[in-house]
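What follows is a single structure, written as structure tokens, with notes after it.
Shown here: the complex without one of its protein chains, the others still in place.
Coming up: chain A.
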Amino acid sequence: MNQDKGVSRRSALKQLGTGAAAAAAVAASPAAALGATPAKRYAMVIDTRKCVGCHACSVSCKTENDVPLGETRSWVEYIEKGDFPEVRRSFLPRLCNQCEKPQCVSVCPTGATYKRKEDGIVVIDSNVCIGCKYCVQACPYGMRFINPTTGAADKCDFCLHRVENGLVPACVNTCQGKARIFGDLNDPDSVVSKAVRANALTVLRPEMGTGPMVFYIDADHTDARDAARLGTYVRIETNRRQQERV
């Protein structure tokens, strides 16, 4: 899988090199150029009303991507809120947001982390990554970890190896309640475009300016600090590696 990435990275670089001349044309008439080669813009909508917190997605992600024990690329958080009898428990599935302006990319000193031009997926070339953890510190969502076997940074990549072959990510495939909707935002007829048009959406930590491509319907964004300020009872359970969610 990692080799695949290496290859596609190289071809992407080649494209960049040969496309330098074409860049002027693109700048002159962006619409025409886009029409000729429609770059994809993958996104995910998560309908938390349909999520039952079964963790099928977390498990399928682990098997699909060989995620080492103790680490997670995708998980579901439980937010328990309020005092009896007015209590609500909601679920918040988490994964890399494949940001429009990924901070992990801007800090990476080796270029190992980059955003794919062809589909907007943020990937890591584990043959280039030196494991400096700068991106781990930079991601406002705590999505990254160092994979102990490769020594490289790791995270969700929308199951690139599946998506490139026309499949949906493993978590989307497994989701019992069909809470996850995946697709290309540049295609107005895709399920995800329709879901984006039909619903009020939120993203995580919009104030960070990262422009997440993972959108939520009816999600509870409470974090422990907000809760402490408001004086409500909130308990957040998270399956992420030994971290508090603050």
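Going forward, contacts are C-beta pairs under 8 Å (C-beta built on N, C-alpha and C of every residue); 3 or more make two chains touch, one makes a residue touch a chain; residues count from 1.
Just so it is clear, contacts and distances are computed from a predicted model.
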Notebook entry, point to check: The complex lacks one chain in this depiction; which UniProt name from "Branched-chain amino acid ABC transporter permease", "Formate-dependent nitrite reductase membrane component NrfD", "Pyruvate dehydrogenase subunit beta" or "Oxidoreductase" does that chain carry?
Noted result: "Formate-dependent nitrite reductase membrane component NrfD"
Notebook entry, point to check: Tell me, which residues in chain A touch the chain that this view leaves out?
Noted result: 77, 92, 103, 106-112, 128-134, 136-142, 146-153, 204-205, 208-209, 221, 223-225, 238, 241-246
